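Missing here is one protein chain; the remaining ones are kept as they sit in the complex.
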Amino acid sequence: MCTVIDTRIVGQSLPGQLYVDQKWFDVDLDEIFAKQWIFVAAEAEIAEPGDYVTVEFGARSVIVTRDNLGNVRAHHNVCRHRGARLITQANGSTGTIVCSYHSWTYGTDGRLMYAEAQAPDFDKRCFSLRSVAVRTIAGLVFICLADDPPTDIDDVARIVEPYLAPHKLAEAKVAKQTDLVENGNWKLAMENNRECYHCGGHPELLNVFFPTWGYSDSDAIPDRLTAVVERYRRATAELTDTWTRFGLPYRRIAQLDSRPTGFHIEREAMDLAGESFTLDGTTACTRPLSDDLPDRRLGRLSMHLQPNMWLHVTSDHAVLFSVIPIRPDETLVRTTWLVNAAAVEGVDYDLDRLTGVWEITNQQDADLVRLAHRGIADPAYVPGPYGPSEFQVEAFINWYVTRLRVNLGLDATPDQIAKSA
Amino acid sequence: MCTVIDTRIVGQSLPGQLYVDQKWFDVDLDEIFAKQWIFVAAEAEIAEPGDYVTVEFGARSVIVTRDNLGNVRAHHNVCRHRGARLITQANGSTGTIVCSYHSWTYGTDGRLMYAEAQAPDFDKRCFSLRSVAVRTIAGLVFICLADDPPTDIDDVARIVEPYLAPHKLAEAKVAKQTDLVENGNWKLAMENNRECYHCGGHPELLNVFFPTWGYSDSDAIPDRLTAVVERYRRATAELTDTWTRFGLPYRRIAQLDSRPTGFHIEREAMDLAGESFTLDGTTACTRPLSDDLPDRRLGRLSMHLQPNMWLHVTSDHAVLFSVIPIRPDETLVRTTWLVNAAAVEGVDYDLDRLTGVWEITNQQDADLVRLAHRGIADPAYVPGPYGPSEFQVEAFINWYVTRLRVNLGLDATPDQIAKSA
Partner (left out) sequence: MCTVIDTRIVGQSLPGQLYVDQKWFDVDLDEIFAKQWIFVAAEAEIAEPGDYVTVEFGARSVIVTRDNLGNVRAHHNVCRHRGARLITQANGSTGTIVCSYHSWTYGTDGRLMYAEAQAPDFDKRCFSLRSVAVRTIAGLVFICLADDPPTDIDDVARIVEPYLAPHKLAEAKVAKQTDLVENGNWKLAMENNRECYHCGGHPELLNVFFPTWGYSDSDAIPDRLTAVVERYRRATAELTDTWTRFGLPYRRIAQLDSRPTGFHIEREAMDLAGESFTLDGTTACTRPLSDDLPDRRLGRLSMHLQPNMWLHVTSDHAVLFSVIPIRPDETLVRTTWLVNAAAVEGVDYDLDRLTGVWEITNQQDADLVRLAHRGIADPAYVPGPYGPSEFQVEAFINWYVTRLRVNLGLDATPDQIAKSA
C-alpha cells in the first residue's frame, strides 16, 4: 500500500489512484476521516438542548447533539440492540432518541434509558450509545472518530480562538445551509480551494476577492494584475489600522502541513467596498455579525483546517464550508451562512444577496472538480507540476501524505511521530 | 473465510460483514440459495400444462413449468447454444420454449426439439436444458439448485403435509401477488419476520395478531399485555376444540435449527373475530379456502421454512411469503394470496380487504429492514443481545451459521454432517 504513496513526487500532483480508486477512498475514510478532527457543524445549528444534527461519512453516521445540560455530545447513530439506524433526519430536536425497531430509548447523553422485556440479568449500563470525541472552538464543532484523537487540537484552539472569538459565531444563527454534491474526489475539492490560480473562472467572486492571493512578493505577478496589486496594498494598509483599533489579531499563521491538525488563518483586505462577499463589496446584512464590531469594513478573516473545512468571516456574516466524502468520485460540499441572531430575513438581509456570490462560485468550483476528476481517472494522466501560487495545494498534499504514513504506521520519521503524538 | 463466522457470539446478532459485504452475499447465494430447498411458487401459479413462472436469484434464473404430462419441472433459463436468456417474462403459458436468438426450440420438459442448420453429427440429445431439482409439498413448489439436494425434505414433507393438506392449497387460485423490494439484506428480512418484539410498529396487524407471540410462559410478559394474554388463552382453548373436531393437527413443531431443511409449524388463535387477517378479524372471502373446512373461525396455520419462506392459512385464504436476495442491500419479498378457485373477485371477496393488512405490514417491515441494514453497515455497529422473545431470530441465525459451515465444508461436527446427509 505504501508503494503508491512512495511514488508521489514533491512539487507535483498526486498519483491518480489516490484520487480514483475505491481502495484508497476506503483508506481515506479509515485513516483520515476516522482519525483526524473533522468539522461537522456550527454550534448555531444545535443552539438548544435536544437539538441535533446527523453527519454521514460513507457508511458512518454520527449524531451531534446538545444534551440536557447544554453540553455538545456526539454518538454513533446505531442502536446497541440489533444495529438499526436511530435517526434518519439531517437535523431536528428531541428529548430522547428512540429506535424505530424495538423502541430502545436513549437519552441525549447516550445512556440507554429503556429496553422492554429483557431478561432479569440485562444491564442497561452496558448498552449506552457508542460515543465520539467532540470539541468546540469558538462556535465550531469538531468530532474525532478515533479513540485517541490528535491532542494538538488544544494548541490549535489556543491559537485561533483569539482570531475567531470576537466575531461571536457561537451566538449567531444559521441564515442558510446548502448541500452541493461535487462529482470528484474530496481531495480535489480541498485542493481547488487552496489556490486562486483558477480564479479567472470566478468572475463574481473576483469583484471583491483579490486574485493576488497565493502570490508572494518575490513571485513574478502577471502584468495584468499590476493595478490590482496596488489596490490590494492600499486596502491592506488601511485595514491594518482598523484591526489594530479593535484589537483583532491579524498576523497570518500557516501551519497547514507542520502539525497533525494542520491549519491556516489570516486576515485579508477585500476589493471594492471591501465589506462583504457581494458583487459591490458592501454588506449583505445591515446588522453586524458581532455587536462588538460595528465597523462595516473589516475585510475577511479566513481559516482553513485540514482535512475538511474552511471559512470566511466578514463584518456582517460568516460562511463555513465543509467537505464530506461520499464516494471516490462524489463529495458533499456543505455551505453554512451565519448572521447575527437578532437579524431578520427580509428586513436586515436579503437571502439571495447574502448567499449569491458563494453559491455561484461553489457551482463553478464543482464544474472544475468534475473535470479534474475525470481527467485524473484517465490512465493517461501523469502528475503535473504545481506553479508558485499553488503552494497551499502542495501543503495540503504534504499534510495528507504525512498523515497517511503516520496513521497507517508506515515508516514515519521520528519527527513525524513527534508531531502526531 | 471462516474467521468471520467464528467471531459470531451465540445470543447476539451476526457480525456486520455477513449482512453487508458483497463477498458474503455471493457466499449466501452459492452456499445457501444454491444448496438448500428454496420456495419459488404456489402450484396454483402453474395450474395448467405449459404454465410457467421464472424466478431469479442474483444472476440465476430458473423456469418452473408444468409439462405436458402435468408434472412440475424446473430448468435453468439459459439456451444451450450461445447462452441467451430464454424467457424474460415473469410468468405465462407456452407449448414450447423458443430462444429469441437462433430459434433453438425446447419442450416444456427441457428437451431440445429443434436447432436449424447444424452439422450432420450434431446430437440434439446432448443439449437439453439443464434441469433443477423440484419438489412439491401440499401445493407449494420448492427447487434446489444443488446436484445433491438435502434429503430431509422428505421427512419435512411427511411432517407438515397433514397440517397443510386439509386447506387444499394445490386446488386454490392466486387472488393477488405483489413484489416488494426491501433495501436491506435478505437475512434481515427473515429475522424481521421471526419475532414480534417489534410488533408495536404494526398497528393494523395487531388487531388480530396476538403480540404475545414469541413470549414463553416463563418470561416476564410486559404488564401492558396482561389483558391480551387472557384473551389469547381463552381463544386458544376454544379453537383447540374446533381443530380437534375437524381432525386438524395443531401441535407446534419447531425444528428451525436442528435439521438441514429447518422449519416451524403451528396453529394459533387470532384476536377479535379470530377468522382472518382483516382489521376486525372477520373473513375477507365468503367462500372458505377449503370446501371441507367451512368453519370461519380456525385461527391461523403458520409455517416457516429456512431459508426463504413463511405462510399463514386462515379459513378463507392463504398468504405465502418468499424472500429472494437481489443485492447485499436489496431483497425481493414476494407475497401471494390464495383463495378458493371458485371464489369470484368483487363477489366473494374484495381484493383490498383481502390484502390490505399484509400490504401495509410488509411496507412497515421494509422500513425497519432498511434502518437495520443502514445501521449494521456502519463500522460503528457491534452485535447486540437478543432478548427472550427473539429466540426464533436466533434459531434462524443458528441454522444459517451451521449451514454455511456444513456447505462450505468447514470443520463441521459429525452430528452436523449426519444431519446434512
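Worth a mention:
Letters A and B mark the chains as written, and numbering starts fresh at 1 in each.
In this text, a residue touches a chain if its C-beta (ideal position, glycine included) is under 8 Å from a C-beta of that chain, and two chains touch if they have at least 3 such contacts.
Keep in mind the model is a prediction, meaning the values are calculated, not measured.
Which of B:V10, B:A59 or B:A227 touches the hidden chain is settled by the complete complex: it is B:A59. Contact with the omitted chain, checked across A:A119, A:A237, A:L371 or A:L410, is made by A:L371. When the missing chain is restored to the complex, the residue among B:S103, B:T151, B:S258 or B:Q363 that touches it is B:S103.
Checked against the hidden chain, the listed residues B:V10, B:L69, B:A117 or B:A227 yield one contact partner: B:A117. Residue in contact with the omitted chain (choice from B:S13, B:N77 or B:T242): B:N77.
Chain A meets the missing chain through residues 13, 16, 20, 191, 197-198, 200-201, 215, 219-222, 367-368, 371-372, 374-389. By the touch definition given at the top, chain B reaches the unshown chain through residues 34, 59-61, 76-86, 88, 100-103, 115-120, 122, 127, 130.
Note that in this section only the chains that are shown with their structure count from here on.
Rounded to whole angstrom units, the spacing between the C-alpha centres of chain A and chain B is 49.
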